[in-house]
Each structure stands twice: as structure tokens, then as C-alpha cells.
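What follows is a set of notes on a single structure, which appears directly below.
Heads up, one of the protein chains got dropped from this complex, but the rest are sitting where they should.
Up next, chain A:
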Amino acid sequence: MAFNLKGIRVPPNSATLQEARNRTFDFFRQACRSIPTIMEIYNLHDVVTVSEIRSTISSEIRKNAHITNTKVIDMLLFKGMEELGNIVEHAKQRHHIIGQYVLGRRGLIQDVGDKDQDISDFLKKFYNSNYF
């Protein structure tokens, strides 16, 4: 386990929302900086571009944009760091990355798009799974 344990030391809680926000930006920057390494070690050049990965990261962060509790933000940040750490440490394999951050975004079905515009909610869910 070459994973640097210092990296996951729990930082003190954010005192204000502003502090949590800054930390989030820091995390995003850190993640963006590691994208080239990630592309390299997982050999992703032929499946995805740097900008796509970057937007995946930002959308992943934006998914939690509504959260205002600093403790929750800290926890999510911690989880994000851990995930990033795992990825950079090559603790995952290529298909994990592709499944979660490349294909997982748009699903395995490629032909969604304008065809799905005029169908009902029911049918959309029906195509996805039996359980809704």
C-alpha cells in the first residue's frame, strides 16, 4: 500500500460556508491537475478527452450544489479526496474508470437523444428498468 496516509488525514471542519466553498474549489483544482496522470495511467486517450473528464468532475460536484451544511460538504469533500486518491494511486482498474466516469455519464445506450424527446416519462423509465 503505497497510498500516502498523510493525504487522508482528516482536516479540521470548515467553520463557514465560504471556507467549505473554497475547499471545494481547491479540490476541483487538485482533481483537474491530476487528469493528465489519470489519462496516462489508465490509457484513456482513445475513449475520452481531458475536457470531458473535467466536465464529469464538475458535474459530479454540482450534483451536490444544493447542500449548505458545512459538515456534509466536508464529508463529501473527504469522500471525493479519497476517490481521487484511489484513482491516482492506481488502486482501480481501467474498466472502473470507464464504467463510472466515462460511460456511466450517458449510459450504455448510445442512441438516446432527440428520439427520446417526445416519449412519456413512463416509456423512458420502461426502457431503463422494470422497477419504477
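Heads up, the rule we're going with is that a residue touches a chain if its C-beta (ideal position, glycine included) is under 8 Å from a C-beta of that chain, and two chains touch if they have at least 3 such contacts; residues count from 1.
In the analysis below, contacts and distances are computed from a predicted model.
Trainee: There's a gap in the complex where one chain should be. From "NADH dehydrogenase [ubiquinone] iron-sulfur protein 1, mitochondrial", "Glyceronephosphate O-acyltransferase", "DNA primase large subunit" or "Distal membrane-arm assembly complex protein 2", what does UniProt name that chain?
Mentor: When "NADH dehydrogenase [ubiquinone] iron-sulfur protein 1, mitochondrial", "Glyceronephosphate O-acyltransferase", "DNA primase large subunit" or "Distal membrane-arm assembly complex protein 2" are compared with UniProt, the left-out chain turns out to be "NADH dehydrogenase [ubiquinone] iron-sulfur protein 1, mitochondrial".
Trainee: Among A:T16, A:S51, A:T68 or A:S120, single out the residue that touches the unshown chain.
Mentor: From the options A:T16, A:S51, A:T68 or A:S120, the contact with the absent chain belongs to A:S120.
Trainee: Tell me which of A:T16, A:S51 or A:N130 is the one touching the absent chain.
Mentor: Among A:T16, A:S51 or A:N130, only A:N130 touches the chain that is not shown.
Trainee: Identify the residues of chain A touching the omitted chain, counting contacts across the whole complex.
Mentor: Touch with the absent chain occurs at residues 109, 111, 119-123, 126-127, 130-131.
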